[in-house]
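Working notes, structure below.
Every protein chain but one is kept in place in this view of the complex.
First chain written, first letter: the chains are A, B, C, D and E, and each begins at residue 1.
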Amino acid sequence: MADHSLPTALNLPMQDPLPAHTQKYFDVCMEKLGMIPNVLKAYAFDTEKLDAFTGMYNNLMLAPSGLSKLEREMIAVVVSSINKCFYCLVAHGAAVRALSGDPALGEALVMNYRVADLDPRHRAMLDFATKMTQASATIEEPDRQALRDAGFSDADIWDIANVAGFFNMTNRVASATDMRPNAEYHAQAR
Amino acid sequence: MADHSLPTALNLPMQDPLPAHTQKYFDVCMEKLGMIPNVLKAYAFDTEKLDAFTGMYNNLMLAPSGLSKLEREMIAVVVSSINKCFYCLVAHGAAVRALSGDPALGEALVMNYRVADLDPRHRAMLDFATKMTQASATIEEPDRQALRDAGFSDADIWDIANVAGFFNMTNRVASATDMRPNAEYHAQAR
Amino acid sequence: MADHSLPTALNLPMQDPLPAHTQKYFDVCMEKLGMIPNVLKAYAFDTEKLDAFTGMYNNLMLAPSGLSKLEREMIAVVVSSINKCFYCLVAHGAAVRALSGDPALGEALVMNYRVADLDPRHRAMLDFATKMTQASATIEEPDRQALRDAGFSDADIWDIANVAGFFNMTNRVASATDMRPNAEYHAQAR
Amino acid sequence: MADHSLPTALNLPMQDPLPAHTQKYFDVCMEKLGMIPNVLKAYAFDTEKLDAFTGMYNNLMLAPSGLSKLEREMIAVVVSSINKCFYCLVAHGAAVRALSGDPALGEALVMNYRVADLDPRHRAMLDFATKMTQASATIEEPDRQALRDAGFSDADIWDIANVAGFFNMTNRVASATDMRPNAEYHAQAR
Amino acid sequence: MADHSLPTALNLPMQDPLPAHTQKYFDVCMEKLGMIPNVLKAYAFDTEKLDAFTGMYNNLMLAPSGLSKLEREMIAVVVSSINKCFYCLVAHGAAVRALSGDPALGEALVMNYRVADLDPRHRAMLDFATKMTQASATIEEPDRQALRDAGFSDADIWDIANVAGFFNMTNRVASATDMRPNAEYHAQAR
Partner (left out) sequence: MADHSLPTALNLPMQDPLPAHTQKYFDVCMEKLGMIPNVLKAYAFDTEKLDAFTGMYNNLMLAPSGLSKLEREMIAVVVSSINKCFYCLVAHGAAVRALSGDPALGEALVMNYRVADLDPRHRAMLDFATKMTQASATIEEPDRQALRDAGFSDADIWDIANVAGFFNMTNRVASATDMRPNAEYHAQAR
C-alpha cells in the first residue's frame, strides 16, 4: 500500500496549531489508542467541522442506548460491507473483533453477515440496516414491527436507523475522498 | 394524506418541557418559517441527539463555504431523488424553488436532474453526488479531478462529499422512521 | 430552463398546414387547456403517427373503464417516477393533483408512492404497475390474483396492464427525444 | 407447454360475433399467415382497443420509414430480450429469421445481440434501443448524436425511439397477462 | 454471422498433433455428433487443461445422479439465460430440445423459464439455480429446504449446486473469450 502523508486524497492539511480542545482530544487518542484515527485528522482542516462530526459520532456510538457498543459496531460493519468502504471496514471490523473477542465474527460481518451465527435480535437488526442501505424507500411499517417483535423499543429503532444512516454517510465521504485507515487496525484483535 | 400527530411512525414524543435553548430555537423557527420542521420535532425526544444533528446540519448547510446555499440544496434534492425520500424531496425541493426563484428547476432536480439546463459546474457537482449515492466504492481520482476541472477547490470537494453524504444519512433515517414533511412545504415558491 | 422552440431535441417541425382534423383537435386543446400539449406537437411532424398515438392514448386514458380517470393517472405517475421521465411526471403529476384535489398525493406519487395513504385497492394497483415496470418477466398468476382479491375484474387487470405498459413506452420516447413539458403544468393545482 | 384455449391468463373472450372489419382482418391473417396472432385475439375482447393497438402497430412496423422492416424487427427482439418477454421473442425472433434469411442472427438477437456480427449502423441502433430499455432517463444529446453519426436522420431516430418504446409496452402487457405465442412460430425459418 | 477459423477471439491454436487420447476423443465426437464442439477445440491448445475441463464436465453432466440428463441441461440453459451466454444457450438449448422432444420447452428456458409449464420439482430446481446465479450470497437454509420439500436428496442438492455453479463458470469463460457455437446446433431438434 502507498504511503499517504495526508489522510485523504484532498490537499487539506490540519489547522496548525490546533485549538486547545482539539489538541487535548488528539492527545487522549494517542494515549488510549496509540494513534489518532485518520478520520479525525481529515476533518481537522476545519475544527468546526471536526467538532460537528465528533458531536454526532460520539452521541451515536458512545452515548447510553438500548444498543450495546458492539451492536452499534456490528451495524457499522454490515453497512460498510454493502458500500465496500475500505476505511470503515478496517476500522470498525477491528472494533467488532475487539469488543466481541470473536475474530471470525468480525470477518463474517465484513464478508457476508448472513453466514454469521447470529441470534434473532441481531439478525433482525442487521437485516433492517441492510434494507436501509440498499432500498430505504421500500421500508414500511412491517419492517419496523419486525424490530419490535425482536425486542427492540421505538427508541432502539431510532438508534438502529441513525447508526445505519450515519455509516451510509461516512462510507460515502471516505470513498469520495479516498480516506485511508491507520495501518495499526489490520493486526488488531486477530 | 393521513394526519400524523407525531412526526414519525415511532412513538417518541418530544421532551416536555424542552430545554430553554431548544425552546428558543423552535420559537425562532416559528417566527421565521411559520413552522417547526418535523425533522427537528422528531429528534427532540432526546435533545442531545437534536443538538448533535443540528450542529452537523447547520455547519454543512449554512456555514461559509465555496458552495452557495442553493448549490448545497441542489445536492440535497438530487441525492434524495435517487433515494426516493419523500421528506427530503418535499422540504429541500421547496428550498431549491425558493432560493433559485425557478420552480421548474426544483421540479427537474426532484424528477431527473439530467434534463435541467445546468452549467458545467453544477452538472459536475451533481454527477459526483449521484455517483457517491449510487456507487461510492467506484469513485477514484479522475472523479475528483473532474470537480477540480470544473473549478472546485479541494475544500469545495470536501463540502460536496459531506453534503451528499449527509443526505444519504437523512434520507435513510427519514424513510426508516416514516418521517412526514410539514404540509406547508407543498405550495411554497411554486 | 432553456427555451425550446421545438418540443423535442429532434429537428422535426409540425406539418404545415396541419390537416383539418388535426387543426381542429389542437384548437380544442387551446380552448380547453389553454395550450397544446407538447407531446401532440412532437408527433405532429407526421399526423398519421399522431393519429395512431392519440387513438391509443384516448382509448386508454379516457374511454369507459372499471378504472377511474384518476386511477389511470395515478398509474401514469408511478410508472413515470420509476423511469424518471420529466415530461410525464410534470404533465401527469398535474393531472393527479387536479383530479384528486390533493396536491400532496400528486407529490407523493412523483416521489415515492409507498408513503401515500392509499386504500388497499390503489396500493395493489400501483404495486402491480411497479412490478410491471421493474421486473415484468417475473409476473405470475399470484400477482394477477392479488388484483382480483383487491376487487379488480379481469377487464380491469387488462386496463391496468395496458396503462402501465403505455407509460413505459411514452416515458422512454420522451426521454429518448428530450421532450419538454409545457411550462403551464408546473403551477397547476398546487 | 400447456394448451391454452384463451390467448392470455385473463378471462376475456373475443367479441362474438366480431365486427365485420375485424372478421375481415382476421380472415386475411389466416390466409397470409396461416394463423391469427394471439396478440390480436387477446385485444379482440374489445375491438376498439384492438383497433387502437393495430393502428399504432401497423404505423410503427409497416408504414414507410427510413428503417427497414427487418431493422424494426431487430429492435423488437433486442428490447424483448432485455425484458425477457416470451411472446415477443418467439413471434419477432421468427420475423428476424424470416426477413434476414439468417437463423443464427435471430438466435443471437434473442440471446445477446453483442455477439452478432453487426455493421456499425445496426450496432448503434441496437445500443440506443438497449439504453432506452435499461436506463432511459440517462439518455442525452450524445446518444442521439451517435445515431446521427451512424447515418440516421432525426426522423429515423424518432422511429427507433418509438419502436423501442412500443416493445417496452407490449413486452410488459404480454408478461402481465401471460400472453402465449402461437405454436406455429417455433419452427419457422430455422 | 462471421466465419471464425478459431473457436474463440484468442489466438490459441490446437496442439498439433493432438495426443492420441485427445484425437480419439475428437474422433468419437465426429462420429456421434457430426462435429467437435468448439469448447473442446478451444481448450485443446493445452490438452492438460482440456482433460481437466472434460473431467469435470463429464462427471457433472453425464455421471449417474439423482438428476436426469435433461434436468442437468435445463439448469444449464436457465443459468446461461441469466448470463446471456450465446455459446451455452445455443449448445444446451439444442440439448434440451433433443432430450425433451419439446422445442417450445427449449425456447421457454432460453427466454424466460417462468412461462414454461413446469412441475413443482423442476420449478424448485430452476428457482434455486436462478438464485445461485443472481444472488448466491443470500442463499440460506430455507432455500435448501425448499429443494428437499420438492423431493430432492442432499446429494441431488449438491448436484444442482454444482451444475448451476459450473455454467456460471463456462458462461463467463465463453463470453470473455468470444467462444462461438458450432453452426450445426441452430437447426437441431426444432
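Just so it is clear, a contact is a pair of C-beta atoms (placed from the backbone, for glycine too) under 8 Å apart; a residue touches a chain by one contact, two chains touch by 3 or more.
Note that the structure is a prediction, hence the values are computed from the model and not measured.
Within the set E:L18, E:M35, E:M56 or E:L70, the residue that contacts the chain not displayed is E:M56.
Within the whole complex, the absent chain has one touching residue among E:N38, E:N112 or E:N168, and that is E:N168.
By the touch criterion stated above, the residues of chain D touching the omitted chain are 112, 114.
Within the entire complex, the positions of chain E that touch the omitted partner chain are 9-12, 45-46, 48-49, 51-53, 55-56, 58-60, 63, 83-85, 128, 132-133, 136-137, 139-141, 143-144, 154-155, 157-158, 160-162, 164-166, 168-173, 175-178. Residues of chain B in touch with the missing chain: 137-138, 140.
Keep in mind that, in the parts below, only the chains that are shown with their structure count from here on.
Listed by label, the chains that touch chain C and also chain D are B, E.
For this pair, chain A with chain E, the centres built from the Cα atoms lie 44 Å apart.
Between the Cα centres of chain B and chain E there is a gap of 51 Å. Of all residues in chain D, those touching 2 or more other chains are 84-85, 137, 140, 175, 178, listed in ascending order.
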